[in-house]
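Let me begin by handing over the structure; questions about it come next.
Note that one protein chain of the assembly has been removed; the remaining protein chains are unaltered in position.
And now, chain A:
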Amino acid sequence: MKYDVVVVGAGIAGPIVARNVAKAGFSVLLIDKKPAIGTPKQCAEGISMTVFKKYDIPYDRRYINREIYGAKLYSPSGYELELRYKEASGVILERKVFDKMLAYYAAKAGADVLARTEAVDVIKKGGRVAGIKAKHEDEPVEIYADVIVAADGVESKIARKAGINTYAPPHEFDSSYEYEMLIEGFDPDLIHLWFGNEVAPRGYVWVFPKDEDRANVGIGINSDNPQTAKYYLDKWLKENNIPAKKLLEINVGVVPVGGFVKELAKDNVVVVGDAARQVNPMHGGGMAEAMEAGTIASKWIVKALEEENISLLQNYTKEWWETDGKRLEKVLKVRKVTEKLTDEDLDLFIQVLGSADAEKIASGNYGGVIKALLKHPKVILSPRRIKLLRELL
């Protein structure tokens, strides 16, 4: 088989690249190892409302479970901070349908799509990656392409086999565990997040409502923790007297929360999404980041093919690092400081911040939040807290 572009992985990043490149008139093959694209999901399914317009994705009720109007944060001792908008600010998707529909949009734009097709290795010819070796229902297939896109998620096997260094140390990953379950007593119009070093080391517990009484209830913790994510989630449910008896699904995954890949294009191979570690290090959300990277990558793939100049792919690395990369590096710095916060710090911060500050947190304006905290008497009295916050400015 020969295509202009082969895309490995039909999660979020892959189908966006496949759709955009196929739309420009080039031949594209999108493959995924799963027999049903999108299933099983490995996600809490929360995404901002802005992505639909920004990345030209139809606002289709088939993959929207619920519109969300804000967030509620809970500190270790139970202080709460609520942010509520009049208009929906985000949605909880149904990723099993969403991923499949993104692949459908790629197919409608002209791409070929093959489920149950696993890339096992790259084919090298003359020192260059000429394509990939794959397996479709146990049949070996060789797919040759001018450009190879590794959108293969956290495993990033194909990127690594192609010689792109996607290594990140263990501390730069979160281990996540989640139940889709029946749960009551939480405002279903908001997402809910619990913080605390005993609750979720380095991360948080989340309740993302899909219905009035059904939600994704999950946790992310540092992956080099001696305990498992499952241990901490089960402990939290027990301590909060939430029965874990109506479990509809169990979802498991590891999320990169730092270690963004330096070299995003090497010769004719590009890496996008989780495979390139392009995830927000504070909250572990990576769908919007995968869409952004996929959009930038596809723009340069199209230019490189149109001008028959593969070296133009390097501009993807350059553009990403000047834009989203720069932003995520700042977020990573915030994450590294928040890791040093004690439960007392978390209690105090959530106690003293108001909804105006929560609004800033939601929009990623951490500088504004830090300035607000630095004005508070209880913060001023603590040289340690001042030092921590100053590190962020």
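The working rule: a residue touches a chain if its C-beta (ideal position, glycine included) is under 8 Å from a C-beta of that chain, and two chains touch if they have at least 3 such contacts; residues count from 1.
Methods note: contacts and distances are computed from a predicted model.
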{"item": "Protein name, per the UniProt record, of whichever chain is missing from view (\"NADH-quinone oxidoreductase, subunit I\", \"4Fe-4S binding domain-containing protein\", \"Ferrous iron transport protein B\" or \"Sirohydrochlorin cobaltochelatase\")", "value": "\"4Fe-4S binding domain-containing protein\""}
{"item": "Residue touching the undisplayed chain, where the options are A:177, A:320 or A:349", "value": "A:177"}
{"item": "Candidate in contact with the missing chain, chosen from A:65, A:89 or A:156", "value": "A:156"}
{"item": "Sole contact to the chain not displayed, among A:57, A:91, A:254 or A:369", "value": "A:254"}
{"item": "Chain A residues that touch the omitted chain in the full complex", "value": "33-35, 40, 42, 116, 118, 153-157, 160-161, 167, 170, 173, 175-177, 223-226, 228-231, 250-254, 256"}
